[in-house]
Every structure is written in C-alpha cells, then in structure tokens.
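With one protein chain removed, the remaining protein chains of the complex are shown where they sit.
By written order: A and B. Residues from 1 in each chain.
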Amino acid sequence: MQARKITNAALVIMMTIGLVACSSGNNEAANINQEKPQTTDNGAATETPKTEEGVTLTVLNEGAVAVGVGIVSDLLGVKKKALIADETLSPRPVDADFTYTEGSKVNSNVFPYLYQNIINDKMKSKNITLKTEDWGWGEPLIQKQTAGFLAKNMPDIIVGETQMPGFAQQGLLEPFPADMEQYIRENIAPAAWKPMEYDGKIYGFASQPGVNSLFWNKKLVKEAGLDPEKAPATWDELAANLEKVTEAGKGKFYGGGVYGGPNAGGYLRYGTLLVINVGGFADAQGNPTFNSEANLETIAYMKQLNGYHPAGLMMNTNEGTYFDAFKKGQIAYLIDGPWRAIESSTLGIDYGMAPIPLSSDGNAGNITIGAAFHSVPKDAKNKDAAFEYIRAMYSEEVQTLIADTGVRSPVLKTIAESDDYKTKHPEMYQHFLAMAGNVQGLPTFSKESSKVWQIFGDAVTKSVMTNGDIKAIMDDAQKKAEAITK
Amino acid sequence: MSEPLRIKIKNQFTPVHLISHIVLLGVGLVLLYPLIFMVLAGFFSKTEFTSTVLGVFPIPKAPTLANYKALVMGSIDTAVTVYFRNSIIRTAYNTFWALITSFLAGYVFARLKFKGKETLFLIMLATQMIPTTLAIIPTYLEYARFPFAGGNRIFTGGTGILNTWWIYLIGGPAINIMGTFLVKQSLEKVPIELDEAARMDGAGTFRLIFQILFPLQLPIMAFIAITTALGTWNDFITPFFYTSSDSLQTLPAAITKLSSVGASPGAVINYPLIITLSLGVTLPALLIFFFFQKYIVQGLASTGIKG
Partner (left out) sequence: MDKTAQILGKSSFKRVMRRHRDAVIAAVILTPMLLFWLILSGVPTIFGFFLGFFNWVGLNDTPDFIWFDNFIRFFKDPVYTGALWRSIWLGGLVTAVTLISGFGAAILMNMPLIGKGFYRSLWYIPAVTSTVATTQVFNILLDTNNGVINNFLKSIGKEPIIWQYSAGWGIFWIVVYSAWKGVGGAALIWLAGLQSVDQTLYEAADIDGAGRWAKLKFVTMPGLKPIATYIVITSLIGAIQIYEQVLFITNGGPYGQTEVLVFRIYRDGFWDFNLGMAGASSLIMAVIVIVATVFYYKWSTGSDKRMTIPNKPIKRGR
C-alpha cells in the first residue's frame, strides 16, 4: 500500500514534469523552421515573406484540398504553375480555371487551389497567416497524433476521420463555442458534424463529407438485359439484379455489391446496410451490439452478396482493390461515397447513382464517409483563430464552390436546398438529402476501441468467408468484445 | 586463388560450375523481378495503373515520364532535391560517428581491463534485443521536453528539439553497439604483443589506436560504414515522427506519407509515383553496396565471430 502510494506520487511528479506543457514560449520553436516551398520546373524556391504581426495558424493537410506544405499564400502560386504543367491531369487545367466566379463551372483538378484561396483570403482579412503541415493519413497520421497529444505538441487544427470521435470522447478536443454550435445545428446537414457530437457538444466539422450511395456501371447492367436507368429499391431487387449480371458476365464481370473488408473502409460502407436494417455496431451507450437479430440478418445478406463477386474480392483486405475492380469494369454495382461519380466519368464509365436500397422492414439511414473532420485540440495555441478557420469552412463562398465543383455536396442547407442546385446537380442533391437524414459515424468503444473493431471485422469476414454458423460466430465476437469494454 | 586466367575460364565449363552459374543467375533474376516490375510501373500514369489489368511484365499503353521527372526534379508534393540533400547529410553524419564510436568503444572492450566490463557489455547487447516499436512514443516525449530547447524553460513550454535538425544530430555520438561488438571481436584477434611493442617504442594510447590498430581494422570498418549508411538511408521513422516541416524530410519519409494519403476514402494512391520514388531510394544504396561489397565479406571474415 505504502509502496503503491510512493510510486504513484513519483509517477505524478514525472508526468507533471514530462507531460504538462505551459501555454507560452512557443514562438521560438515556430520560427526555427521557415519552409521554403519548392517549385517544380527549375527547383528555385519562392521568397517566403515572414509576417511579424498577427498569428500563424497551423493546419494539417487533407488530401482532398491539399496544395502542399508551408505558408499557404506562397504555395498557391506554386500549385497553380504545377497544375498547369501537369500532363497527367484530365481535364487539364488552363489559366482561366484559376479565376472563379460563383455559379460557373469548376475544373475539379483546380478545386483544392480555389478552396484554399478563398479560405486564405478570409484568414488574411483577419490578419491570420495560414500554414499547413503534412502528417500523412490513416495509420501514420493516427500514430503521430497519438504522440502529439501525449507531448501536448499539436497544430491549431487537426484533421482526421475515424479516429476523431475517439479523441473527442477522451477530452482532447476543444468543443465549438456556443454560437458556432447553434449555427451548425440549425443550418448544416448532420453528416458534417453528427459523428463528432459527444455529450451534447460538437467537436469537429467536415466541409464536404460524403454518405454512401449505390453506383452502377450502365453498360454492364444493360448487357445483363436489365434497365440501366432503373435503380433497385429493395435488397431483394438488388440481389436479383446482381445475380442476373453475374450470370450474364460469365466470369468476365460480376454483379458486385458492397466492400466488406475488416477495416474502416469496409465498416464505413457495409455499415450503411447495418444502419438501414435498424441494426448497428453499438447501442446508445456505446456498448457493442454485434449479435443483434438485425445484424445477423444483414450479415447473412452480405454472405449472399459475396457470391456475386469474383472469388475473394468482396472481403479483400486492401480496399483499393475493390474499387479498382469497378474501374476495370469487373463489377457492375457498388456502394461508395460521392466521389465515385466524378471518378467514373473521368474514366469514361457511364454510371448510375441512387440512394441505397432498403431492406424489407428497414429505414433509410447512412454512415458518414470520406469526412475530413477538422477539430481544435485542447492544447492548440491559437484557438480563436482556429475557430475562425472552421467558420470559413462553412462560409457561403466555400460551400458554393463545393456545390459548383459537383464532386461532393455542400453541407450548408441554404445552398444545397436552393432550386438552382437541385436543377444543376440532381444526383448530388439526392446525396445531400441522404446527408441531411439519419446519418451516423462509426462508434468509438469505451476501451481499446481498435481491438473491439478488429474482433467485429474478423467475425464478419469469418461469417461471410467460411461455412460457420453466423450466429455462433457473432455471439462469440460479442462475448469477446464485452469482456474488453465492460 | 591466383591461378592463371586461362585455367580459370576453362574451369567455368565443368558441370558443377555451369550449374552454379545457372542457379546463381537464374534465382538472382527471380529475386530481381520485383525491381523490374517497379521500373516498368514507373512508366504508368496513376489512372492507367489502376484501370488496366496488369500482366507479369506490365507495359503501359500511354507511357509517361512524369514519375521519373518527379524523381529527378520534384513535383508539388515532393521537393526531392531537399529530401536527397537531407538524406545525404544524415547518412554521412551517422556513418562518420558510427566509425568513431565503434572503433573507440571496440578498443576499450577488447583491450582495456576495468571492473564491470563484461557486465556493461552484456547490458548493452541485451538492449539490442528490445523491440524498437516500444521506444517511439517515449522518445517523442523526451524530445518534446528537451530542456532549454525550442522554447522549453526547464522541461516544458515549447516543442523541445522536435522538428529541428537536432533530431538528426543528437543520435550521432551515441555508441554503436553492433559496431562495437564487431570491432571488439576483430581486435581480439590482433595479438596483444603488437600493442606492447608499440608502447615500448613510446607510442601513446592515441597513436596506438589511430596509427597502428585502426589501419588493421579497415575491412570491418568498411562493413560498419556500409551497414550504418544503408540503415540511415532507408530510415523513415525518425524523419516521419519527429519532424513535420517539409525542409526536414527525407525521401523514405515522403514516400510513407504519399502512400498513406491513399487510405482516405475517395483518394487514389499514386502507386506509380511511389514506386518510382522508392527506386530513387534504392539506387544510391545499391551503388554504395556494389562498390564496397568485397569489404563486407572481408570484414565479416576478419571478425572474431570465428569464435
């Protein structure tokens, strides 16, 4: 007992020395490294003007809107040159694409430039200098964020997807100020913030999240003798279509369905089926509900879908493979986020897009996917400026740009619900409606969340890939999961 | 092995020799296959790579030089000149220190007598068996709290030495345990009488170490230099974890980031670019090896791992 007390005290001292950071004295560190962005063609660096007054806001890079690493004002010019010089892009950007007027058509390759330009101008007017850092994405990003939180060394705004709700639950993020929260609740589609809601507060925002839709390759569907314009409305209809396409494909192409791999890419997509069938990963308290009746039904349906895929494709561990199969015209149907539309048309695939079919007693529902949630860490140095940045993300200018680009839907209701948007982008309007409905994020379990997810993912793949009894497998997974979370 | 060349050539045609040639070359080419695949993949565009069915030797329909251009001149996301510069400086620096520390420490453990020598050496060796994954987060904390650096007062306040060149510099003078082990083994084969004779001639410790013993150890030093250089050259953990500014990155770290970006839904991994950049990492390493390989064998053969 005594020893325990002493060690505890010693540890607390160690931790206080080691982990507690003071709030000041960071300027020196920030100034040590002034990045010089590199240009592509001759290697010459552009000048980096150093702003002495005002604050420098550090934001993590996000792939969909990245213009490079460094001071954004300097990067924009470089990015423009690089985009014009890049031969691999299609459509290739021309000079005129870089001036944007609201309502005009946007070259999707120039979108990151225009997006950052608007936000940068807004920040400049508030005397904020924007700086980006690249911490990667996925696993490497989570590792670096973990270390950064422990050392209390975080940028002003961090970005991430499935790990972010967990950070919020652990009290590592700053809740949005009350006025922002109220505005967001009233004016913005839930897909953009609902997964980041915890204990009645909002901890993160994504400017252009997605939800899942059903996509299909019209050419393949037609070859199977089906109406390529008609979307299946129920699970049974979908399964019937998949079967027909698979038969017609004779091993050259297959029906397809949904990606089911044991990773976030799988959960984010087939999770939609669980939600539609009024099941789900966890109950309201965040306890696992892996073996609920509804889930068993959904998993049995997934097992059926597996038969409409080339062997092993559906539960492949590498999600890229699944989407490549669609691009290569090997599967006709899949469930994915809105970007699938523009990617398909770039590749010359004539595609259809519709809401996900419903199960016999299911309700419409969806999972937020491809959402880069922006949050302000508790240890951020410039919180006010950081919230200004997030305000800029849902400003009318940025949201209009997203609407005009047409790759994803805006989340600001006033723009998405305008008649102009409905007529110009009917598919993306459907997508917006799905974002405004019953939308969830992936839950974070109370303890050792990734281990619990792994148990679930493994159990689902086992149910689909082996002939084992689904109920027995899922019961076992539930038991294992409860042993960890209890 | 100083037989005349003519006999040597003639010998190549005995069945045993021929079979050896065939096996070494054949299996060697199979081992090379992934690299051949990489070279070919570099000519693909991102779109074509994901939308076509790849054969054993993939040939693009619309070959592009964009990836190789990016390797030589950089692109928007990849300032390769900076990465290469950083990699070269780091490699040279670490190799320099590895040579000094392993030789001096090897000398200490092979030649000097002091209490606790064996225990100290055993402890050092034991630490080499600990999984390095464990130390990443504690190291990060340590660097972030480094006293009086990066705005830290004593321990807290700023970012310590994170994201500075100190990250790369601080590890240099640390003892290179594997190198020490090899030098120790190798030196133990050098008769102690040599030292005694040198001392009789009035050589000090310093002269003894650098003028008499060091030249004898050149093969093993070459081996240590090459392994350290290759290790540093391929290391991505240090730049990735402990720095964030682009000006401090090295090529392997940049590749790690590029390949992780594809994990975000909707993003397409630029495999051809990643593969081409990886080739860029491999090539210099390969050249280093090719020119110094005979020292590796010599160096290893000269160590006391003979027992």
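General remarks:
By definition in this document, a residue touches a chain if its C-beta (ideal position, glycine included) is under 8 Å from a C-beta of that chain, and two chains touch if they have at least 3 such contacts.
Quick caveat: nothing in here was measured; it's all calculated off a predicted structure.
Among the residues B:N67, B:N86 or B:T101, only B:T101 touches the chain that is left out of the figure.
Residue in contact with the omitted chain (choice from A:E102, A:E293, A:E448 or A:D469): A:E448. Although one chain is not displayed, its contacts with chain A can still be listed: residues 4, 7-8, 11-12, 15, 139, 142-143, 146, 149-150, 167, 170-172, 262-263, 310-313, 315-318, 321, 324-325, 328, 330, 447-451, 454, 458, 461-462, 465. Although one chain is not displayed, its contacts with chain B can still be listed: residues 1, 3, 8-9, 11-12, 16-17, 20-21, 23-25, 27-29, 31-32, 34-35, 37-38, 41, 53-56, 58, 90-91, 94, 98, 101, 104-105, 107-108, 112-115, 117-118, 121-122, 125-139, 141-142, 168, 170-179, 181, 185, 188, 204-206, 224, 227-228, 230-238, 252, 255-256, 259, 271, 274-275, 277-279, 281-282, 285-286, 289-290, 293-294, 296-302, 304-307.
Here, only the chains that are shown with their structure count from here on.
The geometric centre of chain A is 37 Å away from that of chain B, both derived from CA atoms. Contacts from chain A toward chain B in the complex involve residues 17-22, 24-29, 32-33, 35-38, 40-41, 43, 62-64, 66-70, 78-79, 82-83, 86-88, 90, 133-141, 143-144, 146-148, 150-153, 161, 210, 265, 268, 320, 324, 327-328, 336-337, 339, 343, 346-347, 369-370, 372. Those residues of chain B that touch chain A in the complex are listed here as 45-47, 50-53, 64, 66, 73-77, 79, 81-82, 136-137, 140-141, 144-145, 150-153, 155-160, 162-164, 240-241, 244-248, 256-257, 260-269.
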